[in-house]
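Here the structure is laid out as structure tokens; the discussion comes afterwards.
Shown here: the complex without one of its protein chains, the others still in place.
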Amino acid sequence: MSSTENTLINEFPGQIQEVPGGGIVLSKIDDLVNWARSNSLWPLTFATSCCGIEYMQVAGPKYDFSRFGFEVARATPRQADVIIIAGTIVNKMAPVLKRLYDQMADPKYVIAMGACAISGGPFFYNTYSVVKGADHIIPVDVYIPGCPPRPEALIHALITLQDKIKMGMTREQMKQGL
Amino acid sequence: MSNEDIKTIISELLPNASFEEGGEWLNIGIEAADWKDAAQKLRNCETFPFNFLFCLTCVDWKTHFTMVYHLRSTTTLDNIVVKVKLDREKPEILTVSDIWRGAELFEREVYDLFGVIFLEHPDLRRLLLTDDWVGYPLRKDYEDPINMIKL
Partner (left out) sequence: MVEEIGKTAEGDLIINVGPQHPATHGVLHLVITLNGETIKKVEPHLGYIHRSIEKMCESLTYRQFIYTTSRMDYLSAHINNHACALTVEKGLGVEIPARAQVIRVLMDELTRIASHELWWGAMAMDLGAFTPFFYAFRERETINDIMEETCGARLTMNYMVPGGVMIDLHPNFQTRVKNFLKLYKQKIHEYDEVVTGNIIFQNRMKGVGYLSKEAAISYGVTGPAARGSGVSCDVRKLYPYEIYNQLDFQEVLETEGDSFARYMVRLREMNESIKIIEQLIDNIPEGDFQAKTKAVLKLPKGEFYQRVETARGELGVYIVSEGGTTPYRIKFRSPGFSNLSCLDHITRGGKIGDLIASMGTLDLVIPDIDR
């Protein structure tokens, strides 16, 4: 199962047998559940600084992410699946981010967008108040480099997250032993 | 109005002021004890009321602090710079937030980052850093061995 071919991942997970009167579907429940979850991820509107504008451009008309299922960006963490950390995290904001992550319901996924969320970015040296990477606070599934990353890069990351969910390799799924 | 004309009018208004040469605008030096009166006089001046305070900041010269106020008059479009020297051990100065309302947030920021106490300020608290932060980061002798690299 190579990532370039993706024949298994892009199709419906299971076999469909035609019988007179309809069809029978043979599959594993885990595969079906993962396929359904990955195609309807709702992001949380969380943007602290400049990467937030590229995030809004992805939601705009030219690069549209609702064609991948990210239609509704929810403002409350209780109704969101994925949190896209777009922007720098500073010491004062870190407890807020942890609290938002705790309020999200399982299963939840995290994407770190931009250089600041990966490692502190351009604010790494000689700053007294920047957390050098969002993964000091919450566990991250996908990292997107760039300052700010192009909208195509963010869409590539969203598709990578979808692939990870279908393969069962996100931190959430590994923790639960799936 | 040129810097020379402003200088003659201001030296009548504020007899204790000293003037620095050089620089694009007129630099006036005032003692910390006279600052509140001088600010009131500058605000109510007849020829050019300096009613717009557009920058309030502090500079740490390792032996003392200097408060820098940039003022502008909306009627005559003149700019001046007022500097007040403060003692490094006990930096205190009277607030001007009742003369120019915008100074309230500026003074809170200077208190947060430098530790200058503004007497009679309505609400002097930390603004940008967390409430339990120890130290004043923009001072030149701020030590932070984890984050700061000395070049």
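By written order: A and B. Residues from 1 in each chain.
Keep in mind that, in the parts below, contacts are C-beta pairs under 8 Å (C-beta built on N, C-alpha and C of every residue); 3 or more make two chains touch, one makes a residue touch a chain.
Quick caveat: nothing in here was measured; it's all calculated off a predicted structure.
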Listed residues B:33, B:59 or B:119, member touching the removed chain: B:59
Among B:4, B:24 or B:141, the residue in touch with the chain that has been omitted: B:24
For subunit B, the residues touching the chain missing from this view: 22-25, 51-55, 57, 59-60, 68, 70, 74, 77, 100-102, 104-106, 109, 127-130, 137-138, 149, 151
Interface residues of subunit A (partner: the chain not displayed): 44-50, 52-54, 56-57, 60-62, 75-76, 87-88, 90, 92-93, 96, 100, 122-123, 125-130, 147-148, 150
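The rule is simple: only the chains that are shown with their structure count from here on.
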Separation of subunit A from subunit B, taking each centre as the mean of its C-alpha atoms, in whole Å: 48
Footprint of subunit A on subunit B - complex, ascending: 129-130, 137, 142, 144, 147-149
Sites on subunit A touched by subunit B in the complex: 91-92, 125-129
